[in-house]
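Here the complex is missing one protein chain, while the rest keep their positions.
Labels A, B and C are assigned to the chains in the order they are written; within every chain, residues are numbered from 1.
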Amino acid sequence: MAEKNENEGNAWYNVLQRIDRRIISLVVFLLVSIPFFVSIPVRMEISPVVKSLYDKVEMIAEENKRSGEEKVVLLAMAWSPSVKAENEPQTAAMIEHLFRRGVKFILMSHVLPEGPLMAERIAETTAKRLGKKYGEDWVNFGYRRMATADFRAFVEDIYVMIEKDFRGTPIRDVPVMKNVSSLRDVALVFCVTGSSAHYWWIFYAQPVVRCDIGVGVTAIIGPEVRPLIDAGQVVGMMEGLSGAAQYEQLLKNPARGTRGMASQNLVHLWVIVAMALGNIGYVMERRRRKERMKELE
Amino acid sequence: MAEVAAEKKNRTELIVAVLLAAAVIVYIALDCLRYGVKEGFDGFWERFGVGIGAICTLAVYSFLYRENPIYRFMEHILVGLSVGYMTAVVWTETMTPNWLDRLVGADGRVPNLLWILPVFPGLLWYFQLSRRHVWLSRLIIMFFMGTGSGLAFRGQFSLPLRRAGTGDPEFQTDSHHLRRRHTFHLAQLLRSRLHRGGAVRAVLLLLLVPTRAEQSAAAVEPSRTLLFDGLLRHDIRHDRAGTHVAVHRPSRIPLPRLAGPGFVSRRSGRG
Amino acid sequence: MHATYAMMILIGVFCGPIVYYILVARAGRQIYIRPIPGLSAIDEAVGRATEMGRPVLYSTGLSYLNIIGLCSVAILSHVARLAARYDLRIVVPVNTYLLYPIAEESVREAYADEGKLDLFNAEDVLYVPGQFPYAAAVVGLMHREKPAANFFFGYFAAESLILAEAGSQVGAIQVAGTPDILQLPFFITACDYTIIGEEYYAATAYLTREPTMIGSLRGQDMGKVVMTTFVVLMFVFAILMGIWPGVFRSNWIVEMLLR
Partner (left out) sequence: MRRYLIMVLTFVGGLYFFLEFVLPEETGISDMVAEIGKVTLVIGGFAFLLGVINLLRLHTAKITMRRPGYHNSIALMVALFFMVIVHLWKYYANADDDDSVMRIYNLLWDRIRVPIDSTIFSLLAFYIVSAAYRSFRIKSAEAALMMGTAVIVMLGQIPMGQKVTLWLKGYETSPDWWWLAQVRVDTIREWLMQVMNAAAQRGIILGAAVGALALSMRIWLSLERGSFFDRQ
């Protein structure tokens, strides 16, 4: 339209506004790949929502130690391979924290089949490093499809819906499930999702069993969870890759999240620089046009 | 002159593309052979899979340069796989368990021939393909629009406006810094329950200048400054003597405080 | 899930004004609607497509048979009617198997209404399941067909920016509309016009200017006015509770409301 033919000229401010999108994409490609070769240190400010999630898990560990009873955490893995980039570091950070503090946890999903399998791989690698055993420190229910009615039954009593864990051993004699029968015995439900699977837990589980809900979401869902944090339904949140990196920083264990943050760091800066270039060209051109207008009068 | 330049440009692009493709294929072939020799067929199949994945990824990234035949070919394969997958999944996940298994009585159930009835309205869909009897397909289409809108009508009350429906006055989350007993009063009805996050916040914010004021938690003073932190944090609690005790607590998430000199220094305990 | 008393009241609060204003509008009272630039841009976009003689692309996104999909089909029938009037081809990629027959029926009726049923080509309404295969197919379509006007109405997820950006690279006028909040920033950045929140549901009323539908718009707004005054009341009440906590002896109103 009108804009297009105006910046046809070859003055520097016109060129600034017409950088070819392929060059922009090439720069993005380079900036994302640099951190794979050069490790860039990442120090982040911890956002309050991540801190309150961290404090919640610390508090569960303290209470377990003090009262001796083994409160369990339930990790709802409602994420698929396409959102692995953001949700996998979040799951890894939470599993690392739970293993370190000796809090037992349950992996499961009623929305996506891939979630528990991928989480199982993370749990096994971390368990090998920290000397934890399947069955004693964590159990994996695998994927169990549940409609609304089934999910409500599951909230009331786990054994109604799930008899065997993903390896086929009946879950009654798994040590983790010693004194866990329903969601009332779960201290925290940590739902990792790329869509809005956390609403299952907030609409159907929380009003019934009053469990605390932590959320690990992709950055795009973050703003939608904030009103829930404000209303007290969600205890804390890891928002996208930066949430995972901040959590890793709290754990002092830089892993996938921190490495990803380095690339995100550079690309964000490049977006700001690109926008600045475009606007410098635009403002200069408008000023030049005004000057030319004045000369004509 | 322009055509010649364009012609030359296309030729160079073609050469570069062919060279790149050849390099990728040669590398993958060698990789497969190496693993094939080392670990037999399994190793070969594994690397072959990885190679195919790499080719698909590069084909899609080639679209960033420009729309080209390789991308078009890969796009058609992707659409074919996706349509095939969805058709098979609808048959195995929706139709077989809900209809066919009940009709033929799979795994021990008694065959229930009543389930043949849904077939007739189901076949109405396919009149859409015929020229003359198209109006028959309109019947089933309008029935489903009625179902869709009926469900949507009640859906608006369950999803966005659900909270008022639960009407659970005594909701207490025992998280460590959220000791909040919601003894019920009108402001709370709307604060976090009316719909996701509470309509009152939207309006309160529109009406109020969103300045923030933070009062110390310990002091229980009947008179309170009226600046709100974008929403009301009142929590009326009936204590045993039946008198109302107004406690204005700070929000449990230490958001930035833009006012209240006294508060900043006393951030005890909460990170 | 059953309605409690509070919900029944909410049904009354919202549906009462809608029905009342539909009757008032039918009785002939003129009701004013503020201009929505995005929706009036639809005519301009289809007009531009006629000048350039290029087809029009209407994407319903990942909408299923919920209210978002139904509204998208309602708007599609208007856009298809415009396209039929100017003898244009309209390409409609649909993502779900239940919305596909409804979309095809809607386009067929639009062409039949304009008396151009022979122009209607059933193969222009495509069925492409899967989120990203849908994005890849529509982007490939844009580069091959080079549509002059793109319309994105319905439920979109992560692929909204891929579609909108590919459309702007092809140089088409783009009008997008979705009630969902998450994809609004992408559409606002990449498209020329964007329809937000309730404007999406008011589109059919705005385009047809039918009295009953405009009446329902006024009814909606009355529902919101009632809600807002109710909330302002709460706000004043809360201030009173703040200053003088004992101002209300008990909460019998509320206990009754939420039993």
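Criterion: a residue touches a chain if its C-beta (ideal position, glycine included) is under 8 Å from a C-beta of that chain, and two chains touch if they have at least 3 such contacts.
Please read these numbers as outputs of a predicted model, since none were measured by experiment.
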Shown chains that the omitted chain touches within the full complex: A, B, C
Option touching the unshown chain, where C:58, C:100 or C:193 are the choices: C:100
Option touching the unshown chain, where A:47, A:196 or A:253 are the choices: A:47
Residues in subunit C touching the chain absent from view: 1-3, 8, 11, 14-15, 18, 22, 65, 67-68, 70-71, 73-74, 77-78, 81, 94, 97-98, 100-101, 104-106, 109-110, 113, 122-123, 125-127, 129-133, 135-136, 158-159, 161-162, 164-166, 168, 179, 181, 184, 186, 189-190, 196-202, 204, 207-208, 210, 212-213, 216-217, 219-220, 223-224, 227
Subunit A, residues in touch with the chain not shown (by the definition above): 19, 21, 24-25, 28-29, 32, 42-45, 47-48, 81-84, 149, 222-224, 226-227, 229-230, 242, 261, 264-265, 267-272, 274-275, 277-279, 282-283
Touching residues (missing chain, whole complex) on subunit B: 45, 48-50, 52-54, 56-57, 60-61, 63-64, 72-92, 94-96, 98-99, 115, 118-119, 121-123, 125-126, 128-129, 135, 138-140, 142-161, 195-199, 201-202, 204-206, 210, 212, 229-230, 253, 255-259, 261, 264-265
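Just so it is clear, only the chains that are shown with their structure count from here on.
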Which of B-C and A-C has more C-beta contact pairs: B-C
Distance from the mean Cα position of subunit B to that of subunit A, given in whole angstrom: 13
Whole-Å separation of chain centres (CA-atom averages), subunit A against subunit C: 31
Rounded Å distance, subunit B centre to subunit C centre (Cα mean): 19
For subunit A, residues contacting two or more additional chains: 224
Residues of subunit B engaged with two or more neighbouring chains: 166
Of subunit A, residues touching subunit B in the complex: 22, 25, 46, 48-49, 51-52, 55-56, 59, 203, 206-207, 210, 212, 224, 227-233, 235
List of subunit C residues in touch with subunit A within their complex: 132, 157-158, 169, 181-182
Subunit C contact footprint on subunit A (complex, rising order): 21, 82, 195, 220-221, 223-224
